[in-house]
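One chain of protein is taken out of this complex; the other chains stay put.
Chains: A, B and C, in written order; residue numbering restarts at 1 for each.
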Amino acid sequence: MERNMDDMNFNILRLGHIEYFVDDLSRSRDFYVDAVGLFETERDERHVYLRAIEDREHHSMVLTQSGTPGVGAIGFRVSREEDLDQLARKFQARQLPMRWLQPWEKRGQGRTLQVQDPFGFPIEYYATKQPVESLLQQYHLHRHGCPTRLDHVNVLMPDAQAGYEWYTRELGFFCSEYTQSAPPDDHVYGAWLYRKPTTHDLAVMTGPGPTMHHAGFSLMEPMGVIRACDALAAAGYADNIERGPARHGISNALFVYVRDPDGNRFELYTGDYLTVDRDQPPKRWELDNPRRQSLWGPPPPRCWFEESMRVTSLATGEPQPVQAPTTRAIPLYVE
Amino acid sequence: MERNMDDMNFNILRLGHIEYFVDDLSRSRDFYVDAVGLFETERDERHVYLRAIEDREHHSMVLTQSGTPGVGAIGFRVSREEDLDQLARKFQARQLPMRWLQPWEKRGQGRTLQVQDPFGFPIEYYATKQPVESLLQQYHLHRHGCPTRLDHVNVLMPDAQAGYEWYTRELGFFCSEYTQSAPPDDHVYGAWLYRKPTTHDLAVMTGPGPTMHHAGFSLMEPMGVIRACDALAAAGYADNIERGPARHGISNALFVYVRDPDGNRFELYTGDYLTVDRDQPPKRWELDNPRRQSLWGPPPPRCWFEESMRVTSLATGEPQPVQAPTTRAIPLYVE
Amino acid sequence: MERNMDDMNFNILRLGHIEYFVDDLSRSRDFYVDAVGLFETERDERHVYLRAIEDREHHSMVLTQSGTPGVGAIGFRVSREEDLDQLARKFQARQLPMRWLQPWEKRGQGRTLQVQDPFGFPIEYYATKQPVESLLQQYHLHRHGCPTRLDHVNVLMPDAQAGYEWYTRELGFFCSEYTQSAPPDDHVYGAWLYRKPTTHDLAVMTGPGPTMHHAGFSLMEPMGVIRACDALAAAGYADNIERGPARHGISNALFVYVRDPDGNRFELYTGDYLTVDRDQPPKRWELDNPRRQSLWGPPPPRCWFEESMRVTSLATGEPQPVQAPTTRAIPLYVE
Partner (left out) sequence: MERNMDDMNFNILRLGHIEYFVDDLSRSRDFYVDAVGLFETERDERHVYLRAIEDREHHSMVLTQSGTPGVGAIGFRVSREEDLDQLARKFQARQLPMRWLQPWEKRGQGRTLQVQDPFGFPIEYYATKQPVESLLQQYHLHRHGCPTRLDHVNVLMPDAQAGYEWYTRELGFFCSEYTQSAPPDDHVYGAWLYRKPTTHDLAVMTGPGPTMHHAGFSLMEPMGVIRACDALAAAGYADNIERGPARHGISNALFVYVRDPDGNRFELYTGDYLTVDRDQPPKRWELDNPRRQSLWGPPPPRCWFEESMRVTSLATGEPQPVQAPTTRAIPLYVE
């Protein structure tokens, strides 16, 4: 992986938040708080701001009232305010759409740089959010699967090789594991990319794009996956459990995938590992190795492969048009 | 174990409920419900009726407003109404104090036979309670350690050998494990006695009596013991955790002992086993074997050995006078 | 449920063992011991005798070398030797096939009464087995899901209503939960029947019979289900995991179903409850209620509904012929 160090004078720390569009704010708030176990920091007429128990910032998830489900923004935290300016120069140089938000123009969030990345994803960078109390040791308030933090997003684009190259060469991401076609083709179908040293902050997958497959929340312990299913089912959401519990070969995640009342997808998982030694060679998987998707577990339903969330255009505020993948995106054992 | 079969024409099914005296009903209700994870079925001016998630009866714990902490009653469920009459004949023949309560004279409870057993314990037998919905599959309501059922009581009496003999010979209890002095003395210091096929419904221990050491609630899973401690500490009750987490050798229980706001003691535990083969020889432990008390775990505090709860006299409604043990009651490794 | 008390002068305690036929004794021993976590008590040329950690008897599972997979025997423990004679009288009176085995004619097993029940199942009753040390507190030897005991068998017969009636009326089983068609039909499709006070020792289901669907082993804790899957997958048996993890509505079991190297099926599960109050009305489920099969979880594969194990004829030693069910056996949501 060659890095373009000329203008890599910024430090993206980690994925910071995700914004999901929901039709009925109250229904979705109850779902994410009472059935999933996130915590409400605050709400206003059009938004509910949620956080997980390790969060010391105002929000890691925003529910925004909208007639159409999908993804409003993907937020990354940078180290310092200057990093935002450096990133702005980079996106400007490439003539990518961008926009500044003043501090607190988004509730709880400092100065924010909004961009459309080269693949069409609505990314926002920020250095500061309003601090809040961590709920980690407020054990009497913990419930169900008890999400600890927003860990990663998994996005689809017509050619994940391009996404892999952009994020590693231009934005300083590292790769923990990846899926590739057999030699001599050696084309990247999917890559698990990180800034914080876990298996990923961002996975890029080949598929119809730009769309988002899911956001992933980590849990305190493996039993959290079972507890999450039990609580969802008891609260009337058994049919919202789309896939799992099962364990991915890639990343080692013990997971369950859930659709919210609007069909937006998220993952609850545990079991990944630290990636502190950044020069560790990434782990390679063959696309058609069934152990990649499921170290064990029932076959994924087709909807898990075929459905993903629309993302918003920075220019129009409407969902981005979607392009078909340029290479095969679904493993042979699913077809 | 010889059984007196002449008048054993009744069937005690299991421990059914426990009544604890508390000074501040509202404070205790919040403790047991919000911090421990029991559920309130109902309350009136002087009582709160609680149940655990497997319960299909009105209550397995009653908190009763009283100026003095301690134990009001220990309830056992029998199989049929006729069993109550048979038991009454037995206690009457031995001129032990007894009293009938009409159905629903105790809220949620059918016809009830109250007796003082030969050691002074306030026992009540019932065949029927008001049915309630099980909360077992209401997973979205489960919290903390999530007690599943009232499992057993552990009581002290000056000579546990006598208690062992009464409960096995006269009332049909079986023994799963027991503590004995070395031969040739062979005196029973403690015995774990059951009617339902777990390790016990009733443990009798040598000590100042009649007093009750604790009531034990079983949990859904071993992690419940950790969750219980976390929730208690976060809710401000860290100092109420008296002993554990640790594992007893005897009964294999992974446990924590907790004192309620009035100092009443209860145990939260998992890990015991089924005792369906009733003729299985009971397991013998030496009193001074430290693995008996703690398969592993920190040394128990002296208060755990020295403090226990007063029990109520059927005749006077006042606490029973307490007699010192007639043999050594505390293991050598504690002294 | 009317009981035929005239000749119910015996006491069946619980399911005691299961015999599975396997093609390669060594391969199957390694599977059940190294990948599943059972313990080998002993073996001879044609058998491996296995037990779980709560067992205090010689075996709860026998692997027998045979060219054809399937079930050799289903063993139930009775309380006393006399119970065997009483049972023999009952089966003889009904002219059902039976045979006596002398003590230790089956290794580790006392005098044994072998019968073919009215539905064709090869049942054996015994009162005594060779005692062995419990491995419950040998924690350093525990591995993977760590089965605690053989809990139940689940069998198929053309009309489960008949099986329900025979086992409750003639053999003293109790019913914890059952599946029934809608009124006014009220036909029993499946019934969970117990002698020991858990949800079942024996489930009877409508389907092609006599065949056995599975034997179920209970685990120490819910995480055991995840650990079992992880260990099976790592040991190369990911494709042997047939269904789950998921939770049944009926019995509340958190389960995984596994096929052994010969295709014999077993379940690893936790989460059921005590059924000490035998007069508790059984819980009724509608056949077509999807929450009955899966409180939550992925749809069961068709093979789980369509495949089951042949059972052995006492007379011929060959697999019993199989009859089609006389009523619909597969829920609507599967078809």
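By our rule, contacts are C-beta pairs under 8 Å (C-beta built on N, C-alpha and C of every residue); 3 or more make two chains touch, one makes a residue touch a chain.
As the structure is a computational prediction, the values presented were derived from the model and not from experiment.
Checked against the full complex, the candidates A:N252, A:N289, A:S313 or A:T327 give a single residue touching the omitted chain, namely A:N252. Taking the complete complex into account, C:Q137 is the one of C:N11, C:Q137, C:Q180 or C:Q323 that touches the chain left out. Counting the whole complex, the residues of chain C in touch with the unshown chain are 34-35, 137-144, 221, 223, 227, 230-231, 233-235. Against the chain not shown here, chain A presents residues 13-14, 54, 56, 77, 79, 136-137, 148-149, 196-198, 220-223, 249, 252, 270-271, 273-274, 276-280, 295. Residue-level contact of chain B with the missing chain is found at 222-223, 225-226, 229-230, 232-233, 238, 241, 243-247, 254, 291, 294-298, 301.
Throughout what follows, only the chains that are shown with their structure count from here on.
Shared contact partners of chain A and chain B are C. At the far end from chain A, in terms of centres built from Cα atoms, lies B.
Superposition of chain B on chain C using C-alpha atoms only gives a rotation of 180 degrees, nearest 5.
Each chain gets a centre from the mean of its Cα atoms; for chain A and chain B, those two points are 50 Å apart. Mean C-alpha positions place chain B and chain C at a centre distance of 34 Å.
Inter-chain spacing, taken between the CA centroids of chain A and chain C, is 44 Å.
Shared interface positions of chain A, defined as residues touching 2 or more other chains, are 223, 230, 233.
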